[in-house]
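Have a look at the structure below before the remarks.
All protein chains of the complex are present and in place, except for one that has been dropped.
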Amino acid sequence: MTGATSVQTMPFAKALSAGLRAAMASDDHVLLMGEDIGKLGGVFRVTEGLQAEFGDRRVLDTPLAESGIVGTAIGLAMAGFRPVVEIQFDGFVFPAFDQITTQLAKLTNRHEGALQMPVVIRIPYGGHIGAVEHHQESPEAYFAHTPGLRVVSPSTPNDAYWMIQDAIASPDPVIFLEPKAKYWLKGEVDTAERALPLHASRIARRGTDVTLVGHGAMVTTLLQAAALAESEGTSCEVVDLRSLSPIDYGPILDSVRRTGRMVYAQEAPGNVSVGSEVAATVMERAFFALESPVLRVSGFDVPFPPAKLEGTYLPDVDRILEAVDRALAY
Amino acid sequence: MTGATSVQTMPFAKALSAGLRAAMASDDHVLLMGEDIGKLGGVFRVTEGLQAEFGDRRVLDTPLAESGIVGTAIGLAMAGFRPVVEIQFDGFVFPAFDQITTQLAKLTNRHEGALQMPVVIRIPYGGHIGAVEHHQESPEAYFAHTPGLRVVSPSTPNDAYWMIQDAIASPDPVIFLEPKAKYWLKGEVDTAERALPLHASRIARRGTDVTLVGHGAMVTTLLQAAALAESEGTSCEVVDLRSLSPIDYGPILDSVRRTGRMVYAQEAPGNVSVGSEVAATVMERAFFALESPVLRVSGFDVPFPPAKLEGTYLPDVDRILEAVDRALAY
Amino acid sequence: MTPPDDPALVRVLAADGTFAPTPEAERFLPLIDALTDTDLETFYRDMVVVRAFDRQATHLQRQGQLALWPPSLGQEAAQVGSVRATRPQDHLFPSYREHVVATTRGVDPIDIIRVMRGLSHGGWDPTDPANGNTHIYTLVLGSHTLHATGYGMGMVFDGRCATGDPNRDEAVIVYYGDGASSQGDVHEAMVFANTYQTPQVFFLQNNQWAISVPVATQSRSPLHARAAGYGMPSTLVDGNDVLASYAVSKLALDEARAGAGPRAIEAMTYRMGAHTTSDDPTKYRTSDEEQSWAQRDPIARMHAYLRARGASDAFFDEVDAAAAAYADDVRVRTNALGGLEASTMFAHVYSEPHPLMVEQERWTAEYEASFAGGAA
Partner (left out) sequence: MTPPDDPALVRVLAADGTFAPTPEAERFLPLIDALTDTDLETFYRDMVVVRAFDRQATHLQRQGQLALWPPSLGQEAAQVGSVRATRPQDHLFPSYREHVVATTRGVDPIDIIRVMRGLSHGGWDPTDPANGNTHIYTLVLGSHTLHATGYGMGMVFDGRCATGDPNRDEAVIVYYGDGASSQGDVHEAMVFANTYQTPQVFFLQNNQWAISVPVATQSRSPLHARAAGYGMPSTLVDGNDVLASYAVSKLALDEARAGAGPRAIEAMTYRMGAHTTSDDPTKYRTSDEEQSWAQRDPIARMHAYLRARGASDAFFDEVDAAAAAYADDVRVRTNALGGLEASTMFAHVYSEPHPLMVEQERWTAEYEASFAGGAA
């Protein structure tokens, strides 16, 4: 395939779907499991058509039990499969938390390397869709804190396409967080060549005054904020974290050493969060470069509110710019 | 009772037991639930004698199912009880994680305040006892990140005695983390008067050069480090966090503003941890006071290792002093 | 999976509304004989009224007034039968599709609407006597079964059941679905219920589907048979027969209240509508199947039965009018619903003051005020 023909514009969900299809086609032990992912194609239609294409032994509509899904995925991985689990919504991952934390995350270590655990857990996460309780949460901190897991979150269709394939290829368990607000976002996907490795962070926009860092759906918001800031004379660099565990600090530190100021944006409650870690680490490693403390713009430390308040709860362009102003005012 | 007679020396576990007894005696709807807590008195004997004293309707040896224990504790709280749940070891709290996170933590909010959730979950946590897997972990970050929970950890017998009673009295759910390494630690308990409210941090030692902050079993280690540092000419202030959520930053910020340097110590893996949050917040709020970044001494970002390596895994006096030296060298 | 016409089925009314008890129904007939004409009419009215509300809510969602609506359409008999078997002092733990249960116990339908509109997570206050001890919906499937069991344990410990006085004895009834039955929490709820002999009825509405997944994926054998493994009696009932649903629930609740321990019921029914307004059932089920279940419509069945017993046109017309008025009232009140103050987000996370709530609420107020100031 030549570069020219390999670039297509498609929505995020379709790119994910294409990535899943490519992984399934290249390894017949890649298998999808979850609630309503087969005949229905998943509530977000990410797996649409895959059961028809690969059969119901490769795309399983499982019983309704998340611990059971992840627990049997572990057993399948022991038997040589590469299961890709879909959790229907962020808030429903907790029944599987024990299997993820005490088992999936630890089994390779417990086996002293004798057993790999190539299990991917896909979780549509985050807000912006006006849904009922448990359907808009951002549980990434729980996973990022857990040794043995890798945690990633694509924010563009191109990353969705490549990162899902890289996650499936990983011999380690990967928590794959899909910003559900972006499922319909269209973008260019280059199916010939991956731009970046799975765990690299990415400079999404160049700038000189303040470094904006975030993940998932917030990357779009940060880019919008940067555009607005530019019109007001402030030049923001935007870094898309992409990988929440491990975190690729190189581009962030490099940026902060140039700008001296940083704002982190996330939808999750801020207390003991990925943003806390990034802030603490950046301040530790770039202490003398900083002209103001790393500021965090997060979801409030409350349960995700009823949908009519999500606009208040979720960090938006204004709240990010407010933090940018505060950083600049130091 | 006069002050003179109200002070007794007792081990941490006995102080806890006395606190539980006092709470049960003063409210007949306080009820203990857990595995092996009745006839056996718990694997650490904290509830020893309480079933004999209060009967098997007040101290329940439950079936072996943690989600069931916490889930029914929630129902009991709805029916007007104040259940105190014992999780046998830190690593066995995860089967109950869904009930804790999606239910216990959120029910008061979901009920818009119409229902209180006075449930205490006692968890013996941390290392230093040379035990097998799942018996030495420090899961506090998971709970501290969760809105709706309160998280505390006493480090002295006096705090054990009072904090368990205050936790039981709290209308909110409290995750009560007991540093199991300290169960046998003796100390004075003043049964007449509480020294501090449940969510206050505590200056455990005065000092001027570096502020050492930590929680649980680490407080002892920090005090030992401070003693050693003093002999080498460095004066360390030690703050016992006591409450991990919410965190009482007053004494910490006050101290850091005086010392300009801080080290946080915890047994948990450092990535996305309580230490990350404290570091990020202190750097944010005391930015100009800091002469060096807040440094963290944590468990490594690995599953708690086999017992023969716990001495390497767990932060000790030397590792704390190494960080103190680094802080001073900035 | 239970075949819809399992020989163990308790059914009183055939699909066409004729009185034709199955052999298993015989022992329940005295409970049905004891019902008055008014009772029968109430059952019918309940079903018709809530169906009208349910349809109205579906329309409201289509009009953009609600984020989501999970219809109870088709499950009215299972819900009315069981809820009319409860006593005022009983506690009910619904899952999330029990609109018939909730409203029949007194919950204002607008409170359910508020949940589905994104104005509230809980909707109503279960401690308010007006709500008939109806606990709020739980969206994490199965997790509320443990709350019900714990509540039942509290009844045992406080001597609220098995007192010897049926007017004082209390019970809990917990509703869950065929899909939810696979969750570990449901198992643990049954383990604890049997160990502590809670005065509790596990009421499983087997509506054949968990979104797109047929009940055969959850279980190859009848779900009600699980109860025996815990030492719990269970009954399989035609959930589209309101009389049978009433009778089996009544007996189970009476026994539970009196101290006989927990009981289980599987009500065979059908989700006649979509899973929710976001769902398209044509993707996964046939219209043949839907039509075959339309033949067993619980309301049509009771209508035929009442008609045969001599109920008048005037009665049916009056019920229809009441239902229309009820649904209309919901529509009017839905359209009048206001918004939410930001401060409500912080107000109830904790019952006692919490520094992060104080700080973040203050910050939000000041931040919002800064815009107001800017616009002024």
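A few comments on the model shown:
By written order: A, B and C. Residues from 1 in each chain.
Note that a contact is a pair of C-beta atoms (placed from the backbone, for glycine too) under 8 Å apart; a residue touches a chain by one contact, two chains touch by 3 or more.
Not measured: the values here are computed from a predicted model.
For the chain left out of this panel, the touching residue among A:Leu31, A:Val46, A:Ile168 or A:Val278 is A:Leu31.
The omitted chain makes contact with just one of the residues C:Ser72, C:Thr149, C:Asn194 or C:Thr269: C:Asn194. Considering the complete assembly, subunit A touches the hidden chain via residues 31, 57, 62-63, 65, 67-68, 70-81, 98-99, 102-103, 106, 108-117, 147-148, 150, 170-172, 246, 248. Residues touching the missing chain, restricted to subunit B, are 35-36, 38-41, 43, 61-65, 67-68, 91-92, 94-95, 130-134, 271, 300-303, 305-310, 312-313, 318-319, 322 (touch as defined at the top). For subunit C, the residues touching the absent chain in the complete assembly are 182-188, 191, 194-195, 217-221, 225-231.
Definition applied: only the chains that are shown with their structure count from here on.
At the far end from subunit A, in terms of centres built from Cα atoms, lies C.
Here the CA centre of subunit A is 32 Å from the CA centre of subunit B. Between subunit B and subunit C the centroid-to-centroid distance comes to 41 Å (mean Cα coordinates, whole Å).
Here the CA centre of subunit A is 37 Å from the CA centre of subunit C.
For subunit A, the set of residues that touch two or more other chains comprises 91, 94-95, 133-134, 271, 301-303. Of all residues in subunit C, those that touch two or more other chains are 120-121, 140, 143, 184-185, 344, 349, 356.
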